[in-house]
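Heads up, one of the protein chains got dropped from this complex, but the rest are sitting where they should.
For subunit A:
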Amino acid sequence: MIKYLGQRLIYIVIALFLIITATFFLMRMAPGNPFASERALPPAIQESLNEKYGLDNPWYIQYKDYLVNSATGDFGTSMKYKYRETNDMIAEGFPISMTLGLEAMFIAVGFGVLIGTIAALFHNKWPDYLMSVLAVIGISVPSFVMAAVLQYYLALQAGWFPIAGWNGFIYSILPAIALASTPMAFIAKLTRSSMLEETNSEYVKMAKAKGISRWVVVFKHALRNALLPVVTYLAPLTAGIITGSFVIEEIFAIPGIGKYFVTSISNRDYTVIMGTTVFYSVILLLAVLIVDILYSFIDPRISLKGGKSNGR
């Protein structure tokens, strides 16, 4: 276990190092300049700006500075908005993005499992078909199309929800649904197929034969085992929800990190792009690690080991 954790942490560090290095060199190659504007800057100002951001140093000094700063969690000042620290932007946007993300995850897992279970219990009857159609729609409709549809019909036409903004719980409902729709459909599919497998297994037949009521069998026995594949899906789910939030936050004008990230892309605001990229990577890598550890606790058959063996 410890060995496994150690190995995983080393991977994470290598991956992070690669990300930081790649973003650093790619950004140096990138065309466009955050100081570019309609009016050409006097050379003296240009020089002092370069000096302020350390752009006059040779690349290896810049690289070293950047590595050290990233490792200590200092991502520098925004190049576009003077006096705005990248860290402040992250600190401001992160709680909002996290609220939205957690809400979306809750919807995806909760409703996904519910839909999948209902479909499996009514295998090959109309609820199963209805749920399968829902799942197909969820998988086929990209989040941004879903967002536009929800915004148009439920907010603009029906007026049940605010169209955009971030001002309390009701503002988060539509974005969370849009963000959750695709992963929810995946979870429903996963739950359905693993639930079907479990309901045909010996121990469920045994429990039924002992006369235990249907619901107890479903919820206490079959569902608990059927949820294992869903737990493995949690890591890609986190990744999907985080990256999905770029567009959703943009569409619903939510001031989360996703929106800062998108704005920084169009502004070519390199420090903010690099800072948010590294921040996102850390969150994603940690999320995957946590899910793997969780998985070993939930399924005692899986033991975490170093090396190439996959447990068992």
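Definition applied: a residue touches a chain if its C-beta (ideal position, glycine included) is under 8 Å from a C-beta of that chain, and two chains touch if they have at least 3 such contacts; residues count from 1.
Methods note: contacts and distances are computed from a predicted model.
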- Note on the structure: The chain not rendered here carries, per UniProt and among "Multiple sugar transport system ATP-binding protein", "Diguanylate cyclase", "TonB-dependent receptor plug domain-containing protein" or "Phosphoribosylformylglycinamidine synthase subunit PurQ", the name "Diguanylate cyclase"
- Task: Check the options A:5, A:118, A:139 or A:154 and report the residue that touches the missing chain.
- Result: A:139
- Missing-chain contact among A:68, A:91 or A:156 belongs to A:156
- Task: For the chain that's not shown, point to the residue among A:217, A:237 or A:273 touching it.
- Result: A:273
- Note on the structure: Residues of subunit A touching the missing chain are 11-12, 14-15, 18-19, 22-23, 26-27, 29-31, 136, 139-142, 144-145, 148-149, 151-152, 156, 239, 242-243, 246-247, 250-251, 262, 265-266, 268, 273, 277, 280-281, 284-285, 288, 308
